[in-house]
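Every protein chain except one is present and positioned as in the full complex.
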Amino acid sequence: MSITLDQVTKRYQGAPVVNDVSLEIGDGEFFVLLGPSGSGKSTLLRAIAGLTGVDHGRIALHGRDVTHTAARERGVGLVFQNYALFRHMTVADNIEFALRVRRVKRAERVQRRKELLRLVALEGMDERLPAQLSGGQQQRVAVARALAHKPEVLLLDEPFGALDAKIREELRRTIRQVQRELGITTVLVTHDQEEAFALADRIGVMNLGRLLEVGRPDELYKRPATRFVATFLGAANLLLARQSKDGIHFGNHAVNARAVEGSVSGREHEVVAVLRPEEIELAPTREALTSSYLAAGTVEELVFTGALERLRVRLTNGSAEVQLAKSNGDGEYLEVTRTQHEQRAFEVQRGQHVAIGVRRIHVLPTPLSSFTACAASDAEVEHLSRQPLLVELAARMKTRVATRVEPALANGSRDCSSRSGKFVGAAVVAAQPDSLKDIECLLARGAEEVFVLPPNAPPPQRVLIHWADEAAKSATLAVSASLLRHLSAEAIYVDVMPQGTAESQRPHGMRALLDARSEAQAVHGLEMRTELRVGNVSTELVRQLGESVDPLLILGISQINGLAHRFADLLASTPRWPMLIVYREPEVQA
Amino acid sequence: MNAAVETRSAPRALRQPSVLPGFGLTFGFTTFFLSAIVLLPLAALVLMSLRLSWSEFWEVILDPRAVGSYRLSFGASLLAAGINLVFGFIIAWTLVRYEFPGKRIIDALIDMPFALPTAVSGIALTTVFAQNGWIGQYLEPFGIKVAYTWIGVTVALTLIGMPFMVRTVQPALAEVQKDLEDAAETLGAGRFHIFRRIILPTVLPAMLTGFALAFARAVGEYGSVIFISGNLPMKTEITPLLIVIKLEEFDYRGAAALGTVMLFISFIMLLAINLLQAWGRRRHTRTGR
Partner (left out) sequence: MMASRATQIFVDEHATRPGRDTLTTAFVRAFFIGVSLLFLAALLFAPLATVFTMALEKGYEAYLASFSDPDTGAAIRLTLLTAAVVVPINTVFGLAAAWAIAKFEFRGKSFLITLIDLPLAVSPVISGLVYVLLFGLQGWFGLWLQEHDISIVFALPGIILATMFVTFPYVARELIPLMQQLGNDEEEAAITLGAGAWMTFFRVTLPKVRWGLVYGVILCNARAMGEFGAVSVVSGHIRGVTNTMPLHIEILYNEYNFVGAFAVASLLTLLAVLTLVVKSLVERTGYKGH
């Protein structure tokens, strides 16, 4: 492996900007780190270059641990967004800088410089000053300079950011060519997905300091695992659906799509379906569709963009069984793109009624699809659904907050015996002295996740994860992973061994801890740290929460009965911290 | 830049057309007031010195006492500007690169010599560096006399030149793109190498400009020097003081001749500073925009 990152974490003033990133990049690979600004991608690149230290984790280059090695001894070449050429030096002096530093003989320097200038197609520019070159030429010099000392790794930090579209494309080609010719391991940072597709052997998508997904460009586009990647790499319509053994349902209406990929759990549950705009078909009638019928709609907006036509199709009210994961304010509409060919086959106008079909649906394996605010009265539900943290979370997860008046939550009239059947997403309740009763009630009525929200809770900086029953383990990990992708918080798995555990049992506990960590990483792509404590579970959790700044607790259970007893310290009084309780019935052996 | 380019494209127009009003009024007032308050009196100075014949003029300005005053004025000013070149850079570096308690206050106080009346800094410096002063008493045992010697003159001129140096170097230093240092480091350069090869050449124009500004200011300085200099002819008498003495003796023409010399030097310094700043701007022009 050329570059190995192991749980790299970097904080600024306490907040993680690079959050537990592990990654391996192979020899000669062109790897693109893609993410929006502030996602930590540049910081990660600077950490690889040695321009910033890391607070946690390990960095190795070609098997050599360089975590504590100075930048100048790492043997990397770095290209900056604003070129960072030395303005008082000629092109020749700039390129030879690294060689001069290494006291390379003149003849050799000149030869190397000529070689590099030819490589970046700037022969004869040796004696120019940077100010006499165009932006594209300057960046070529910067690339040549970064390669002069034959680095083992080439790092590029948004190298095309300051250039025009045309020159950008030209330079892109040059860099790809140089990279192939030299076979040098290359990491490029960008926020431009088109650039990433054009250059990358593999792409790593970062958001909020986390490396969310890594894969080949086409793989990531076709089969994203997260909502963020689905919407960041190209456009996507996100729809809420239910998945059962026999397919995908939008409301009562089943869609028989050719390729439906997703989580395989047998039980019926809510999922998020990704519909790429180009996978949507329009036809005058349902019968004329060549693909699976989805809904009826009206063309609301129609923009010609050259090769493609972009449309906005509003879903007809009657077909409300199709529900967007995030409604677009003034209604439910789908983004559609059509090729010239499709346009010729069926011309549409604004206001025209059409039948909407879908050729391909990708289902995201997301256990936390939406939120439902629950309270006893309209006013309370309304108030709860406006809680800043909830609004923020829903916005980040590109999902909606549904509301549900639950008379059973009213004081004194707790009739929790009947199962209400359809609980979608996580139920949200306000923290109050009786929260325990609310939790019990909602779980009894069929909710699988209950989110307890104290008023005006800040966005969490640290998420503590714990499952009290082994049966809830994988569900808890899945929910945690789903939530953490949208938070710039550090994840810590807390395991508590009962007081008086024999010394000999400790290694066993450690092993369980490490197993949990590797399962989280392997199955859910969730990096987390671990903490082993000894004592009463509830007491230790409360202590850990108390020691953290803005924490959130994810607690997995598989028994409703006895919550009051098992989590006395945590749930007896009004919960002080946001808590997400994940409940899964133990699997009944058939 | 813009102005030059546009003027070239329309060589005959005095000014570019604009929808904004008030050019005639403000331009007229500006030039009139400038002429009345500054240019006319300065012309009077030069004309007055022309009342002397060439030989008389040379005699006045090459008089040994005058030459002695030049030696002190220019020598001490050069030395003071040189001291500021070193310490001004250190102060600017400290203010740009480090965080420490009280930094904001110290940063604000850098301008003090600029805002403080020269007479005040003059008597205060003299008191501090006198034989029994706070600092003077510790220098006395080493046989170093500051007050009433050329050293005192240099100290006063260093103080008044300091803000010019710091304030010129500070922004230049802050603007040395951190990227440049990072680039040099990834290319294998050590810290000293980065400093000598990257930082110094980049701030050099600013340092020279600061040097010229501090020097120009020091040559003409009067108030803060006359208290600490002792004013012995040929020894600790600066040129501006000699002008005042000539005036007090009602030797207007002599004063005018010396004044013309100083004015001429001011013009040369002004020219040098403008050239240095233009050079610095050219080097600092952000490329690739």
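For clarity, chains are labelled A and B in written order, and residue numbers in each chain start from 1.
Following the convention adopted for this analysis, a residue touches a chain if its C-beta (ideal position, glycine included) is under 8 Å from a C-beta of that chain, and two chains touch if they have at least 3 such contacts.
Predicted model only: the values in this text are computed from it and were never measured.
Considering A:T67, A:Q352, A:Q521 or A:T574, the position touching the chain not shown turns out to be A:T67 (whole complex). In the full complex, chain B touches the hidden chain at residues 2-3, 6-7, 13-16, 18-23, 25-27, 29-31, 33-34, 37-42, 44-45, 47-48, 87, 90-91, 93-95, 97-100, 104, 106, 108-109, 111-113, 115-125, 127-128, 133-135, 155, 158-159, 162, 178, 216, 219-223, 227, 240-241, 243-244, 247, 250, 252, 255-256, 259, 262-263, 266-267, 269-270, 274. Where chain A meets the missing chain, the touching residues are 12-13, 50-53, 66-73.
What we mean here is this: only the chains that are shown with their structure count from here on.
Centre-to-centre, using mean CA coordinates, chain A is 58 Å away from chain B. Residue ranges of chain B in contact with chain A, taken from their complex: 177, 179-180, 182-190, 193, 197-198, 201-202, 282-285, 287-289. Across the interface of their complex, chain B is touched by residues 46, 49-51, 70-74, 76-78, 80, 82-88, 97-98, 101-102, 130-131, 133-135, 138-139, 142, 145-146, 148-149, 162 of chain A.
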